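The structure is given below, and queries will be raised subsequently.
All protein chains but one are shown in place.
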Amino acid sequence: MDDALYREEILEHYKRPHNFGPMENPDRESFDTNPLCGDELRVMLKVDDNDVVEEVRFEGHGCAISQASASMISDEIKGMKLDDLARLDRSAILDLLGIDISATRMKCALLSLKVLKSAAIGTLADWEPDTADAARPAGGAQL
Amino acid sequence: MDDALYREEILEHYKRPHNFGPMENPDRESFDTNPLCGDELRVMLKVDDNDVVEEVRFEGHGCAISQASASMISDEIKGMKLDDLARLDRSAILDLLGIDISATRMKCALLSLKVLKSAAIGTLADWEPDTADAARPAGGAQL
Amino acid sequence: MTTASHTALALDFPILEQEGLVYLDSAATSQKPRVVLDALEDFLAHHNANVHRGVYPLAIDADTRFSAARAQIAAFVGAEPAETIITKNATEAINLVRYSWGPQNVGAGDAIVLTEAEHHSNIVPWQQLCEEVGAELRWLEVDDEGMISLGQLDEFLADGRVKMVAVTHCSNVLGTINPVEEVVARARAAGAASLIDGSQAVPHMAVNVDAIGADFYVWTGHKAYGPTGIGLLHGRRELLEAMPPFLTGGDMIKTVSFEATTFNELPFKFEAGTPPIAETVALGAAVDFISGLGIDRVRAHEEAITAYALSQLQAIPGLTVQGPPLAQQRGGLVSFTLDCAHPHDVAEILGRDQVCVRAGHHCTQPLMKKLGLGATTRASFAVHNSTDDVDALVGSLGNVIEIFGES
Partner (left out) sequence: MTTASHTALALDFPILEQEGLVYLDSAATSQKPRVVLDALEDFLAHHNANVHRGVYPLAIDADTRFSAARAQIAAFVGAEPAETIITKNATEAINLVRYSWGPQNVGAGDAIVLTEAEHHSNIVPWQQLCEEVGAELRWLEVDDEGMISLGQLDEFLADGRVKMVAVTHCSNVLGTINPVEEVVARARAAGAASLIDGSQAVPHMAVNVDAIGADFYVWTGHKAYGPTGIGLLHGRRELLEAMPPFLTGGDMIKTVSFEATTFNELPFKFEAGTPPIAETVALGAAVDFISGLGIDRVRAHEEAITAYALSQLQAIPGLTVQGPPLAQQRGGLVSFTLDCAHPHDVAEILGRDQVCVRAGHHCTQPLMKKLGLGATTRASFAVHNSTDDVDALVGSLGNVIEIFGES
């Protein structure tokens, strides 16, 4: 069947996620859940003295979209400054996924970005998936 | 216009109610309101040693139906034993009025009976106009 | 739309096809335009699913429509969707504030200001709160023309004990349109919160929640051409965020464990359980309907009918009109009493002529006491009414006087 959402690369990342597993003594760490589906994601970072990401690991469980997103973005952020990481917007993930995401699944897609950014910033990023995506009609939401 | 509800006798009782006004030192007394329309009615009784009603007076304000009912029934109960008064049912009033009463106005029609009975019994009669008339379809209610 | 264009807009309301029906009870509940019935039918027949969690297309469709309707309803009154909480009616909206905001913000020795003309729904919750925490109510008097005094409000606010000023935007008995911006500004300056009860205002005059600036603004769908089962609470984000949840359960949580619970973002934090989904969509259609007419034209239309009604009614001997003398001071409703007949009898006889008016205390017993009345008869107007309807009212009042007038 033709199912654009589950294109090969996404399934590949889902089944064999990159940078998956525990990290000892991370410099930065953040955890969050997707309240509507029970997905959980923990992100751990090692950074050098210039706040550049040296290593990233994630743990948790979730759907193909959230796990593949986490896997794909984890490849991208190595070598990135925390400041730049904190400034990423949703397009960073959506471009990587390269597929149409429904409003409901948007939360799955963006969970990893949210957790990464909060690890970078040190607090949970000001994330309003429900307010923005659900209380507002499509188009108004910005991460 | 032909308006059976406001037949001449009812209007007559409304405009010139019988037994209307204060009573000094009543033996029995009761007061109640019709919560849905703000009608108020006080009934005062004098009874002899055998608990027979010697005199009745009522005060208050309300619509033609409630006031005429009070006036009409007040004529009937003189010489009645309190026990018998306490046993009157809604037909006593409805027969006197001799007209069709809608569910909404039923409370107006029966207010005087309620107050009279509670004066006879000494407590507010177990009156459930809303429960009986409104929560139940027509037919199920008994005073 | 002119005052005489009865039939044009009346055609939009299926119930008005009933031969001879003169509906003058929109303040109790509005009749529903065809577009609202159609929106209900369309949603339930083609797009129905539960919201918030569905992955399949029908559920996403339902969700999208529900969210869009919330946004539309919010925009209609100048509010943010996230600050727009869907309740079951205006009464629940006020109770939400009473329960969630109340106990943390009102304590022993504090005071709450109400007007004498409030609806029971904007009285009893505050009375209960005061009883619970040991606070007191201060009643802004209404004068002979149905007006409150900002001077008295200032007096009440002077000692700094007032924590809440809860005032109706438009009185459902007197018709008075209160100066809510001034009330809110004074409350805020004195450190008090404010709640405006817009139940009689929203579909009848331009309401901009943001411009009014109240901490809380409530209204109710069924009086605004929408269905029963939906009310609105608009709250300022800071306050809503500081408030604990009220009703708890599904959809308003973030996580639940055997030990504890964390709560969802606004507005969902205050929306426990399945919301009135179809009703929200239908109310979206209702506000669309009003927007299509133009709220300023609606107001002009209803003001003109009210002016006409005031002049016609006041010409009837033995009839007393309650509230402000001028139509521009009023919403589209007129309460009155007749010397010769009780309001219930008036409404009954009018009802036999298919003139639908409300009689009673209108859930404002304290006001009735103040006015020295047990009840009034109230005629209230909506977009579908015309001066013909007022003429029908006046004609039918003639029958009342014929029956009750001679003594």
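So that you can tell them apart, the chains are marked A, B and C in the order they are listed, and the count of residues begins at 1 in each.
By our rule, a contact is a pair of C-beta atoms (placed from the backbone, for glycine too) under 8 Å apart; a residue touches a chain by one contact, two chains touch by 3 or more.
Because the structure is predicted, anything quoted here is derived from the model rather than measured.
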Which listed residue (C:L9, C:I94 or C:V183) would be found touching the missing chain in the intact complex?
C:I94
Kindly state which of the options A:E9, A:E40 or A:E59 is in contact with the chain not pictured.
A:E40
Need a quick check: the contact residues on chain A for the chain that isn't drawn.
1, 3, 5-6, 11, 15, 36-40, 61-65, 67, 105, 108
Hidden partner sits against chain C at residues 14-15, 18, 21, 23, 25, 28-29, 31-32, 36-37, 40-41, 44-46, 48-50, 53-59, 87-92, 94-95, 98-99, 116, 119-125, 127-128, 137, 139, 220, 222, 227-231, 247-253, 255-258, 260-261, 272-279, 344, 347-348, 350-352, 354-360, 363, 365-366, 369
Name every residue on chain B in touch with the hidden partner chain.
33, 35-37, 102-105, 128-131, 134-138, 140
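The criterion applied here is as follows: only the chains that are shown with their structure count from here on.
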Please indicate which chain is farthest from chain C, where distance is taken between mean Cα coordinates of the chains.
A
Whole-Å gap separating chain A and chain B, where each centre is the average of the chain's CA atoms:
74
On a C-alpha centroid basis, what's the spacing between chain A and chain C, in Å?
45
Spell out, as numbers or ranges, the residues of chain A touching 2 or more other chains.
none
Multi-chain contact sites of chain C, meaning residues that touch two or more partners
none
